[in-house]
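Missing here: one protein chain of the complex. Every other protein chain is in place.
Labels run A and B following the written order; every chain starts at residue 1.
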Amino acid sequence: MARVIVDVMLKPEILDPQGQAIVGACGRLGFGGITQVRQGKRFEVEVEGELDDAKLADVRRLAETMLANPVIEDFELRVE
Amino acid sequence: MTARVGVITFPGSLDDRDAMRAVRIAGAEPVPLWHDDADLKGVDAVVLPGGFSYGDYLRCGAIAQFAPVMTELVPAAASGRLPVLGICNGFQILCESHLLPGALTRNRSLHFINRDQALRIEAVDTAWTNRYTTGQEAVLVLKSGEGNYVADTETLDELERTGRVVARYVGTAPNGSQRDIAGITNAHGNVVGLMPHPEHAVAELTGPSVDGLGFFTSILAHLTEGSPVRAASTG
Partner (left out) sequence: MPDAAQPDTVSTARSTPQTSQPYAELGMADDEYARVREILGRRPTSAELAIYSVMWSEHCSYKSSKVHLRQFGEKAPRSDALLVGMGENAGVVDVGEGYAVTFKIESHNSPSYVEPHQGAATGVGGIVRDILTMGARPVAVMDALRFGPVDAPDTHRVLPGVVSGISFYGNCLGLPNIGGELGFDPGYSGNPLVNALCVGVMRHEDIKLAQAPGPGNKVVLFGATTGPDGIGGASVLASATFDDESQAKRPSVQVGDPFMEKLLIECSLELFRRDLVVGVQDLGAAGVSCSTTELAAAGTGGMRIELDRVPLRDPRLTPEEVLMSESQERMMAIVEPGKLDEFMEICARWNILATVIGEVTDVTDEEADRGGRLVMTWHGQTIVDLPPRTAADEGPVYERPYVRPIEQDDLQADTPDRLDRPKTDADLREQVLRVLAAPGVCDPTWVTQQYDRYVLGNTVLAAPHDGGMIRVTDESDRGIALATDGNGRYTRLDPYAGTQAAYAEAYRNVAATGARPIAVTNCLNFGSPEDPGVMWQFAESTRGLADACAQLGTPVTGGNVSFYNQTGNTAINPTPVIGVLGVISDVHDRLTTAFTPDTDGAKIFLLGETADELGGSVWAGVVHDHLGGLPPRVDLDAEAALGAVLAEAAEYGVAAAAHDLSDGGLAVALAESAMRGGIGCSVRVDDPFVSLFSESTARAIVAVRPDAEAAFAELCTRHSVPLTEIGTVGGTALQVTHPGGGFAIELPELRDAYESTLPAAFAEG
């Protein structure tokens, strides 16, 4: 069994209020020097059998069509 | 024969009965549609109601776009043929399905917001707003956690230029929506997405106003009298 990691992040130009709230909390909690936090999602996709190019392409299509919304999000694939 | 307006129920739909009630009050016949049936039962128009379609753990509306019922709906709506109103979660589904541009993200406050909200209706040449006058104010119910409308500048400019901003929040958008956008339409004017809930403003007893009824009388007028919308003018 192979595992593919899909990281989904809001595009840099899209406001991330969750990340901003975390930055705000950092200051209050005394974590100095933290200027930005962006919050994203991580998907762990398990694939049957050996991971070949075709299967990886399938996962990429899954990421494009469902896991990420390309209007507001970017994604990256990694094989673990 | 009166107009038949379908209301789709996804497993996590919540305001489907309210949408059906509003359709009935407006004088049309509500037709329940089920997400898992690839059959629109020949309805004249469709409402995608509020709720959490499939739990919405991934993104609001993200999974609903792949529902069997959407296979007939999406091409019919995209062609300008089938009028579709997406309310709240329905708006999110329309964006995820690319029937409308942009996306709806988490409210700037990070909290769910339920309030009586004044809107300004700006586009009255759609299938769902022809009974309003331009600039008319309507108090509807806003209740959502992810109602913050975002799109790139080009898209926003295009929406403005072509008069496709259907409604704006009066005052500052409580959820942080860009350009205070509360609702938009497609190029044909048959597909409208709206974050606040008109179906909860159709009776004095239970709503903040009856200002929302116009969305449902508009579709009835459009279907029975053929009230002109941009679909006719732009083809």
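The rule is simple: contacts are C-beta pairs under 8 Å (C-beta built on N, C-alpha and C of every residue); 3 or more make two chains touch, one makes a residue touch a chain.
None of the values given here were measured: they were computed from a predicted structure.
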Residue of B:85, B:123 or B:141 touching the missing chain in the full complex: B:141
Touching residues of chain B against the unshown chain: what are they? 11-12, 14-15, 17-18, 21, 50-52, 54-57, 109-115, 141, 143, 145, 197, 199-200, 203, 205-207
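To be clear about the criterion, only the chains that are shown with their structure count from here on.
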Can you check how far apart chain A and chain B are, centre to centre, with Cα atoms defining each centre and the answer in Å? 30
The answer for chain A against chain B in the complex is residues 10, 13-15, 17-18, 21, 66-67, 69, 71-72
List of chain B residues in touch with chain A within their complex: 58-59, 62-63, 66, 95-96, 101-103, 105-110, 148, 150-152, 176
